[in-house]
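Working notes, structure below.
What you see is the complex with one protein chain gone and the rest in place.
Chain IDs A, B and C follow the sequence of writing; residue 1 opens each chain.
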Amino acid sequence: MAGNSFGQLFRITTFGESHGVAIGVIIDGCPAQLDIDMDFIQSELDKRKPGQSKITTQRKESDTVQVLSGVFEGKSTGTPIALLIPNEDQRSKDYGHNVDVYRPSHADYVYDAKYGIRDHRGGGRSSARETAARVAAGAIAKLFLKHQGIEIFAHVTSVGTIEAPNLEGNDLSALLQIREENIVRCADPATANEMIEFIDSVRKDGDTVGGKIGCIIKGCPAGLGEPVFDKLHADLGKAMLSINAVHGFEYGSGFAGSELRGSQHNDIPQPKVADSKVFKTTTNYAGGILGGISNGMDITFKVAFKPVATIMHNQQTINAAGEASEIKGKGRHDPCVVPRAVVIVEAMAALVLADQFLRNKVSII
Amino acid sequence: MAGNSFGQLFRITTFGESHGVAIGVIIDGCPAQLDIDMDFIQSELDKRKPGQSKITTQRKESDTVQVLSGVFEGKSTGTPIALLIPNEDQRSKDYGHNVDVYRPSHADYVYDAKYGIRDHRGGGRSSARETAARVAAGAIAKLFLKHQGIEIFAHVTSVGTIEAPNLEGNDLSALLQIREENIVRCADPATANEMIEFIDSVRKDGDTVGGKIGCIIKGCPAGLGEPVFDKLHADLGKAMLSINAVHGFEYGSGFAGSELRGSQHNDIPQPKVADSKVFKTTTNYAGGILGGISNGMDITFKVAFKPVATIMHNQQTINAAGEASEIKGKGRHDPCVVPRAVVIVEAMAALVLADQFLRNKVSII
Amino acid sequence: MAGNSFGQLFRITTFGESHGVAIGVIIDGCPAQLDIDMDFIQSELDKRKPGQSKITTQRKESDTVQVLSGVFEGKSTGTPIALLIPNEDQRSKDYGHNVDVYRPSHADYVYDAKYGIRDHRGGGRSSARETAARVAAGAIAKLFLKHQGIEIFAHVTSVGTIEAPNLEGNDLSALLQIREENIVRCADPATANEMIEFIDSVRKDGDTVGGKIGCIIKGCPAGLGEPVFDKLHADLGKAMLSINAVHGFEYGSGFAGSELRGSQHNDIPQPKVADSKVFKTTTNYAGGILGGISNGMDITFKVAFKPVATIMHNQQTINAAGEASEIKGKGRHDPCVVPRAVVIVEAMAALVLADQFLRNKVSII
Partner (left out) sequence: MAGNSFGQLFRITTFGESHGVAIGVIIDGCPAQLDIDMDFIQSELDKRKPGQSKITTQRKESDTVQVLSGVFEGKSTGTPIALLIPNEDQRSKDYGHNVDVYRPSHADYVYDAKYGIRDHRGGGRSSARETAARVAAGAIAKLFLKHQGIEIFAHVTSVGTIEAPNLEGNDLSALLQIREENIVRCADPATANEMIEFIDSVRKDGDTVGGKIGCIIKGCPAGLGEPVFDKLHADLGKAMLSINAVHGFEYGSGFAGSELRGSQHNDIPQPKVADSKVFKTTTNYAGGILGGISNGMDITFKVAFKPVATIMHNQQTINAAGEASEIKGKGRHDPCVVPRAVVIVEAMAALVLADQFLRNKVSII
C-alpha cells in the first residue's frame, strides 16, 4: 500500500511531481451539499505560492486551481472532488546538475535507493510543491469545519532562536489579521519584524534557517478522536510529520510537560456554569485532548521545521556512483520555509479534524 | 472506521479493557515461516508488567501470554496470530469511586462525551494496560526484524529535568545490558541512580513526574518509508503519539534543529569506501531518514511523556453532572511511567518497521 | 495486507484454525449503546453448529461463545468487541493422513504453494469452522440492524436440481418459522421434505451435493451503498463469495436477467401514495438496488454452493512430492453444506448492511 492517501472518511489522494504537467488531489468522502467556495480555495493557495515576498523563493507560479469533478452548481455532490493545479514555471535546466549528484540532506539518494529510478527535476515527488495539493484539499476541509463552527489558526512562533510570546487565549480572527499584515506570518508584530530582518540576513549569506509553527483550534466539540491508535493528537502528529522538513511535533504541554510533576500538570475541571454544555479546566496542559479524544478546550500544538537543505554555498557530497563530488545550490529557493508553511499546517490540521468529525458521527447507535 | 488497528501489511488489532476478562491482539500479515519464540515474547511482557520494582506500581499481574492461532509447530503460518493475556488482578473496588467523578487529566470525561457509556473500572479501554497487547505483538515484529538484521533499542533519557548524556554511536547490546541492570532503564548508570532516587522521592510525596525515552535503530536498510503521507518518521510519530501519556515526538535534530542554519544542519555524504553498500554522512541530523525514507544511517528519535495523572493528593474536580467534587488517588499507580514504557516504545517502533519493510518489498517490479 | 478483515466502519477480523485452541472475532466499530443479547448470539451459532441432524456432520462442538471485551453491563461501549469460541472436538487423528496427501478440490495444495507451511489438521484456516466467528459477529450486526428496522432472511432454495418455489413477497417471520421447522432450512415444507430425502440418499452413497441459498432483506432504507466500487451488491457479492464453497452470486434478476430486453426488465416506479416515504416499483428485477444504492424495495440475492469436496469414496490424487496417491474421506463431514450455511449467508449480509448503514451516515453535511 503506497502512501499517497490520507484520512479515512474525508480522504485525500495527491499526485504530481515538481516539474511534471500538473499536481492535484482527489477528495473522496467530502459530504454532499457543502458550498464549495472556489475563491476561498484560491486564496489559501495564494498564501503558499512562491514569489510572495523578499523572504520567499522568487520562483513564479500562479498556482491556479481548477475543479474537475464532484461539484455541481457550487455544491459538493458526494462524489470525488478532483482539483488540478497545472505546473507553470518549470525551469528544469536549474536541475540539470542534479541528475547524478546527490544534494546533501535532500531525498535524492533515498528515492534512487527505494525505486531505482528518480524524476530528478526539482525534487520530483519529494518536492514541497506537492503540498499545494494539500492546501487545496485542506481549504475544502476548512469550509466543512467552518460549517461546524470549528476554526483553525496557525502562525510562525519561532525562526532560529527568535521566539514569539504565547498568544493562546486571544481571539483568532484578530490574530489572523495581524499575521497577514506581515510577510513572515507571525501574529506578534514586534517579533515578526525581528524574524523578517533575520531571515533576510540569512538569505544574503546564501544560507537558510529553521523555525516553528504553532496552531490553535477553537470550537472543536468534545468527542473527536478514535483510540487506541487513531487518537486525535496521533493523527495530527502524523499529518504534521508528513509535511516536508518537519522534525518534531508536540501538543499541549509537549516536551516541557515531561519535566513537570503530576500535581503541576493536571488540569482541574471547573464546575459547569448554568446551562453551559462546555467542559472547562483551569489550565490546558492537555492541549484540548485527553486519552486521544478532544475535550472541548482549545486544541494547541507546535511543529518544528529544519532549515531548508538547499544553500548557496559549495558543499561536499557524492554522486550516484558513490564518488566524492561538489554541489552548489542554484535555482530559486526559500531561505526559511515557515512563512509559506503556515497554511500547510492549517490545511493538514483541517483534514485531520474533518476526518475525525465524520468518524465520530458513527460512534453511537 | 474505529481506531483499534495499526499498520497496513503487518497489521495489528488490539482489544480489551483494564478490568475485563482479558486483553489481546490479532496480528494479520505476519509472513509465514517465522520462528515464533514464545519465551522471548513473554520476556518482553515481563519488562512492561507491573510490580517490577519499588518505582513502579505494586499491582500484581503475571501478564502470561497465550497463542490462540496462526502458529504451527513453532512457526508462523501466514494466518492471523491471536495472542491472549488474561486479566488477573482486577481490584475493581479501587475504582468504585470513579463511577460518577471525573479524574483530572484522565480520559473519563471524554469517553462519556464520545460514547455516552464508559467502563469506568480502571480506565477501561483508556488504561495503559492495553499496551501489553502491543508489547506482545511488537515482540513478534522484533523477531521478524531480527531476521532482517534490524535492531531496536530504547532507554530512558530523562526523568523530570534529569537528563542522560547522548549515547548514540554506542553498541546497542552493550547499552541494553546496562539498561537492564537498573530499575529505571537508563543506559547511563550514574544518571540512572539519580533518576531512581528522584522518582522514589516523588513517589513518597504522593506525586508523579514525566520523562523522555530515546530510541536508536541500527541495521535498517535504505528504502523504508512510503511518501508522501506514510513517511517513515510520520508513521513512527503516530505510533509513539498513540502510546498513553505521550505529548511529543521528534526525530534526528528534532526541535533543536529548528534553531540551526542549513549550513550547520546539512549532513555531508561520505564517498563510498571500497565495496561498502552503505550510505554514510559525517553527521546525522537527519536521524537516518530523508524525505520520509530511511537512508541506512542509524534512526534516532525521542518521545516525551507527561507525568502520570493519578496522584495521591486531594484534587478538585467535577462529577458527571458537572458539579464540583473532590478526588484522591487510591489504588496502586506508577510514580513515573517511563521505566515500563521503554519496551512499549520499542514494540511500536518494531511494528512500524516491520510494516514498512513489507511495504517496501513491492516498490519495484 | 492480509485478508482477514471485512468491512470499513463495522469491521470484523477473524482468527483461528479448525483444530487450534479457539476461533474468534474482533468487531471494531460497533456503535456504542447497543444492547448485546448474548442468548441471541448463541442461538445463531446453534444454527450453524455441527451435529444438528442426520443430514449434517456428526461432529460435536457446542460452539459456546464468550465475550472478552467491548460490552459493559449488557451494552456495547464503542470499544472493540472480542468474541471467543473454544475448539472442543478436535480429533486431529482423523487428519493424520492429510499431512502429505492433497485432498482433491480442497485448499491443501494452494496453502502449501502460498505459505510453504500448512496446519494440516482439519483444513486449518481453510476450514469452514472459521465461519462460526462470522456468525457470532453477524449476530451483533443483526442486533444493530433490528434497531434500524432492517430484517434479513435466508433459506435453502435448491439442493442439487430440486428447486423451491419463489417465496419473495411473503412475511419474513412466517417464512422463518417454517424454515426452522425442518432440518434442511427450506421455507417451503414440501420441497424441504424432498430435499431431506435426497440429501440422506446422497449421504448413504458416501457422496455430497451442492445447493443454493436465497436471501430477502426487508426494511432497508434507500441510500445504502457507496459507488463506484463499494456498491451495495458488490459488497454483498464479495461477502458471499468469501464463504467456503460458494461459486456464484446474483441479485435481483441475476443471470436470467441477461436474457431479457430492457422493455421487459425495467421496473416502473409507482406514484407516491399519500404521505408514504417509500419508493415503489411494479416489479423488482433490480433486487432493491439501483446504481449500487438501495432503493427501499426488498433486496434479493442468491448464492450457489458447490458440493462438499470430502466424499467417502476412494479418489486418485497426489502427495506433496507430486506423486500419484489415493485418498478416502474419513472423519465426519456434511453431505450438503447449505442447511448449516443459511445462517452464515444471513450473517455476512448483516455485516455488509451494518457497514453500509454507518457509511451512509456521513454522506451529507
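We take it that contacts are C-beta pairs under 8 Å (C-beta built on N, C-alpha and C of every residue); 3 or more make two chains touch, one makes a residue touch a chain.
Quick caveat: nothing in here was measured; it's all calculated off a predicted structure.
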For the chain not shown, touching visible partners are A, B, C
Pick out which of B:Leu9, B:Ala22 or B:Ala164 touches the chain that's been left out of the picture.
B:Leu9
Given C:Gly51, C:Pro86 or C:Gly292, the correct residue touching the omitted chain is C:Gly292
For the chain not shown, which residue from C:Met1, C:Val21, C:Met38 or C:Val67 touches it across the whole complex?
C:Met1
Please output the residues of chain B touching the missing chain, sorted low to high.
1, 9, 29, 31-34, 76, 78, 144, 147, 358, 361-365
Touching the unshown chain, chain C contributes residues 1-6, 8-9, 14, 102, 104-107, 109-111, 113-116, 125-126, 130, 158, 160-161, 202, 207-212, 222-223, 225-231, 233-235, 237-239, 241-242, 244, 247-255, 257-272, 279, 281, 285-287, 290-296, 304-311, 313, 315-318, 321-324, 359-360, 363-364
Could you pull out which residues of chain A are in touch with the chain that's been left out?
1-2, 4-5, 8-9, 11, 13-17, 20-24, 26, 28-29, 32-33, 66-70, 72, 75-82, 84, 114-119, 124-125
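Going forward, only the chains that are shown with their structure count from here on.
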Would you kindly tell me how far, in whole Å, the mean C-alpha position of chain C lies from that of chain B?
39
Between chain A and chain B, what's the gap in Å when you average each chain's C-alpha atoms?
26
Scan chain B for residues touching two or more other chains and write them down.
1-2, 4-5, 8-9, 14, 114-116, 125
